[in-house]
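Before we start, here is the structure in question, set down as C-alpha cells.
Here the complex is missing one protein chain, while the rest keep their positions.
Think of it as A and B in the order they're written, each chain with its own count starting at 1.
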Amino acid sequence: MKLTKFAAIAAAALTVASPVLADLVFPSLSYRTGPYAAGGIPFADGYADYFTLVNERDGGIGGAKAKVVECETGYNTEKGVECYESTKGMGALVYQPLSTGITYQLIPKTAADGIPMHTMGYGRTSAANGKVFRNVFNYPDNYWNGASAIVNHLLEINGGDIKGKKLALVYHNSAYGKEPIRTLEALAEKHGFKLTLLPVDHPGQEQKSQWLQIRRERPDYVAMWGWGVMNPTAIQEAANIRFPMENFIGIWWSGSENDVKPVGMAADGYKAVTFHNVGSDFPIFADIQKYVVDAGKAAGAGDQIGTVLYNRGLYAAMLAAEAVKKAQAIHGTKDINASMMRDGMEALEITEDIMAAQGMPGFGPSFKVSCENHGGSGTVGVQQWDAKAGKWNLISDFKPTDGDVIGALIKEDSMKYATENNITEGCN
Amino acid sequence: MFYREAGDFKTTYAEDNQTFPLKLDRIGYYAILLVGFLVVPFVIDDYWVSAVLLPFLIYSIATIGLNILTGYCGQVSLGSGGFMAVGAYASYKLMTSFPDLSMIIVVLLSGAITAMVGIVFGLPSLRIKGFYLAVATLAAQFFLVWMFNKVEWFYNYSASGQINAPERTVFGFNITGAEVQPFVAYLFCLSFVVVLAWAARNMTRSNTGRRWMAIRDMDIAAEIIGVNPLGAKLSAFAVSSFYIGVAGALLFSVYLGAAEVGEAFGISKSFLLLFMVIIGGLGSIFGSFAGAAFMVLFPVLLKNIMVGQLGWATDIAAHFEFVIVGALIIIFLIVEPHGLAALWRVTKEKLRLWPFPH
Partner (left out) sequence: MSAEFYFGVEVFLNGLMAGVMYSLVALGFVLIFKASGIFNYAQGVMALFAALTLVGFQNGQIPFAHLINTIFGTELSTFGWTLPAFAAILLTLGVMILFAVLVEKLVLKHLVNQEPIILFMATIGLAYFMEGFGDLMWGSDIKKLDIGIPQGGNRWIEDHTAFLGGDNFYGFYIDTLDIYAAVIAAILVSSLVLFSKYTKTGRALRAVADDHQAALSVGISLRTIWVIVWAIAGFVALVAGIMWGSKSGVQFSLSLIALKALPVLMLGGFTSIPGAIVGGLIIGVGEKMFEFLIGAPFLGGATENWFAYMLALMFLVFRPQGLFGEKIIERV
C-alpha cells in the first residue's frame, strides 16, 4: 500500500507537467551550479530578463507572450538530455544549449524533432553550413571567426605583417579548446607566424608548467581558449610572469568580468574578442531597470546587469525575439511553432535600425542569415579591460574575418558530417 | 507472511541450482521481466526513455561491473570512467570502420576490448592493496582520458575531438542516430541488462565468484587454501571491465549519441559509479540496481518536484538537490550502513514475520 502510493507519487513527479501551448516557449538550458556557474548565471539572467522586458513593455512578441522555461544542466551532458526531453514537449521554439558537449548531442535530436538550435559563438562551428545543418544556427559568429579575428587584430597592431612572430595558444584541453587549432594552423601558414600549442587540463587551476614555458619561449602574443576557473588562473599567471597584458587576447568565453576581476589591477589591458557590445550604456538598460528590476521580476540578484555575459544573454534573446517576429511575418500568425521559427531564423536580418529600435544601437554586428549561411556575417570586435574603471571597452569595431580560410574549413568539416550521417544537402 | 523461504522443496540438483531457487523470488523476477519487456515499451515516451530509463539501465550495467570488482573481489577501482571511455571509443571506431557490423556485436566487442585494457591496468593489483590500489586505477583514468583526447585516430581526426554515433540499425530498427524509436532503444538496453545481470548473478554463485569473494575476505588466506590470486584478481578485472565497457558503448552510442571524453568519462564518472556501488550495497546485484536508481532517478525526481511542481528557481532547486542527496546518504548509512541492498534484506525479513514480529 505504502509502496504503491509512493510509486504513484514518484511516477507523477517524474512525468513532466503538461505543456501550455499558448505561449512562445524559450527553453533556457542554464547552469547556475557546478564548475562553470560563474559564467552560466549572468547569461541565463540576461536571456530571461530580455523576455520579461518584452512581455512587460510590449505585451509580448507580436502580441504573443514569451515564456522562458529554465532547466539546470550544470554543464553536464546527461542533464542536458534530460532538460531537452523534458522541455521539447512544451512547444519549445529554439534551444540555446550553452555547452559545446550538449550541442553536439542535440544536433541529431533537434534535426529529428524539427526544433531549431541557436549556438551563438560556441557549439559545432561547421554548423554555419546551412545546407548540411538545417536546424542549427550559429550566427553571428563562431570560434573560427574568433580565431581569425585574433590574428586580424595582431595584423592590425603590427601594420599588416606578423611574419616570424610567435603566437602561443593556451587552451582548455577539450573539444571546445581544440576548436581554433586548425584555423590558427591554416592562418599561421598563410601569414607566416609561428604557433605554439599549450593545452591545460580541466579544471585548470594549476598552469605553472604552461606559463613557465611561455616565459622561456617568450612568444610575442598569447591567445586563450579557456572557460571557468582556467581564465582567471591564466590571467593571474600571465600577470605573475609579467607578460604584457595587451599582448594577451582571449576568445569571448575568456573575456568576462569573472575572468579579470579576481586578478585585480594586474589584469589591466587584457583583451578579448567579442561579437556584441559591452557595458550598460544603452537605452534598453533603462527599460530593464524600469520594467524588470524595479518591478521585482529580474531573474537574478540584479548585480550582473551590464556584465559581458549578461549582455550576451540579452543579445541572444534579442536575436531570438527578432527571429520570432520574422517568422510571424512570414507565416502570418502570432502563434508560431518550431518549424516556423526555423524559417524565421533563416530569414533573419539584423540591421542597425532594428537594433536601435530595440534600444540596443550598435550592440552587435549587422548581419543576414540565409539558407546556405547559418553563420551570419562573422564580424568580430575586440574589447579591452580597464581595471581602474573596472569595465570593458570596445577598442575595435566589428570587422570581417578571413572568410576564405574559414569557409574552406567549414565546408570540409560539414561535408564529412554529411557523408558520415547520410545527409543530403538542402537549399536547392 | 508475505515472504517466506521455508516450504520450498527441491528434488533435483538442477532445481536447487537454478538462478532463483525460491519460488517467490522467481515469480517476482519473472513478473518484473514481463512488465519490463511487454508493458513498459508500450507506455513510454521520449522523456521517460532518454531521461529516466536509459541512464538507469546503462548505469546498472556499469554498476554491476564495478560491483564485481569492488564488491565481490574487494579491489577498489576509480578507473571506471576511463574504462567506459574505452568502451565508447571502441564502439565508435568499430561503427565507423565496419559500417555493416551489427550493433549487438559492436557493443560486445567494445566490452571485450575494454576487458583487455582492464587486465593491463589490473596488473598492479597483485602488489598494491586497498585504497592504495585506487591510485593504479586513477592512473588508468587520467591516462586513458588524456590519450583519447590526444590521439586523433581515436576520433577520426575530427576538428574538435567530439565523437558522434552514426546511424546504425538492429533488426531493421534504428538504434543510434537521430531517428530512434524510444521503445527500441529501451528494449535494446534492457536486453543487455537482463542477460548481463543474469550472467553476473550466476558468475558470483559459481566457482569463479567464490574465488573472488575468498580474495576479498582475505587474500592471504585464500592463497593458502589454493585460490590463485593472479587468476582471481585479473579475471575480476576482465569481467568487470567487460561490463563497464559495454555500458560505455551503450552510453555513447544509444544514450548520448555524441561524447567528449573529458566531459562524459571524466573522473567524476568514476566517483559516481563508485558511489552507486557503495550506496547500493557492496557485493549485491540487486544493490547495483538500487544504487544506480538512487543516483540517477532520485535527482531527476527531486528536480521535477522542486522545479516542476513547486516552481522553485532552478539554481536553488539544484543546490537543495545536493543538500538532500547528501543528507539522505548519511541518513541511510546511519539507519543501514550496508547500503540499500541491506535495507531490502531487512524489508524481506520484516515481510516474513509480519504481522507478528515476535
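One rule holds in what follows: contacts are C-beta pairs under 8 Å (C-beta built on N, C-alpha and C of every residue); 3 or more make two chains touch, one makes a residue touch a chain.
Just so it is clear, the model here is predicted, and its values are computed rather than measured.
Please identify which of the visible chains the hidden chain touches across the whole complex.
Taken over the complete structure, the missing chain's partners among displayed chains are A, B.
For the full complex, which residue in A:185, A:201, A:268 or A:386 touches the chain that was left out?
Of all options in A:185, A:201, A:268 or A:386, contact with the hidden chain holds for A:201.
Touch as defined at the start, partner being the missing chain; which of B:4, B:319 or B:348 qualifies?
The one listed residue touching the chain not shown is B:319.
For a quick check of understanding: of B:136, B:234 or B:264, which residue touches the chain that isn't displayed?
Residue touching the absent chain, from the options given: B:136.
Where the complex has a chain not shown, which of B:115, B:278, B:293 or B:307 is the residue touching it?
Answering carefully, the residue with contact to the hidden chain is B:278.
What residues on chain A make contact with the chain left out of this view?
So the residues of chain A touching the unseen chain are 32-35, 37-38, 41, 173, 197-201, 203-206, 208-210, 212-213, 215-216, 228-229, 232-233, 236, 239-242, 258, 261-262, 264, 266, 296, 301-303.
Name every residue on chain B in touch with the hidden partner chain.
That gives, for chain B, the contact residues 76, 124, 127-129, 131-132, 134-136, 138-139, 141-143, 145-146, 149-150, 218, 220-221, 224, 267, 275, 278-279, 282, 312-313, 315-316, 318-330, 333-334, 337-338.
The rule we apply is simple: only the chains that are shown with their structure count from here on.
When the centre of a chain is set as the mean of its C-alpha atoms, what distance in Å lies between chain A and chain B?
One centre to the other, that is 36 Å.
Which of the residues in chain A come into contact with chain B in the complex?
10, 13-17, 30, 32-33, 37, 41, 70-72, 74, 76-78, 81-82, 84-86, 88-89, 100-101, 104-105, 107-109, 111-112, 124-126, 173-176, 178-179, 181-182, 201-202, 409, 413, 416-417, 420-422
Chain A touches which residues of chain B in the complex?
46-48, 50-52, 55, 96, 146, 149, 158-162, 164, 166-167, 177-179, 255-260, 262-264, 266, 297, 300-301, 303-305, 307-309, 313-315, 317-319, 322
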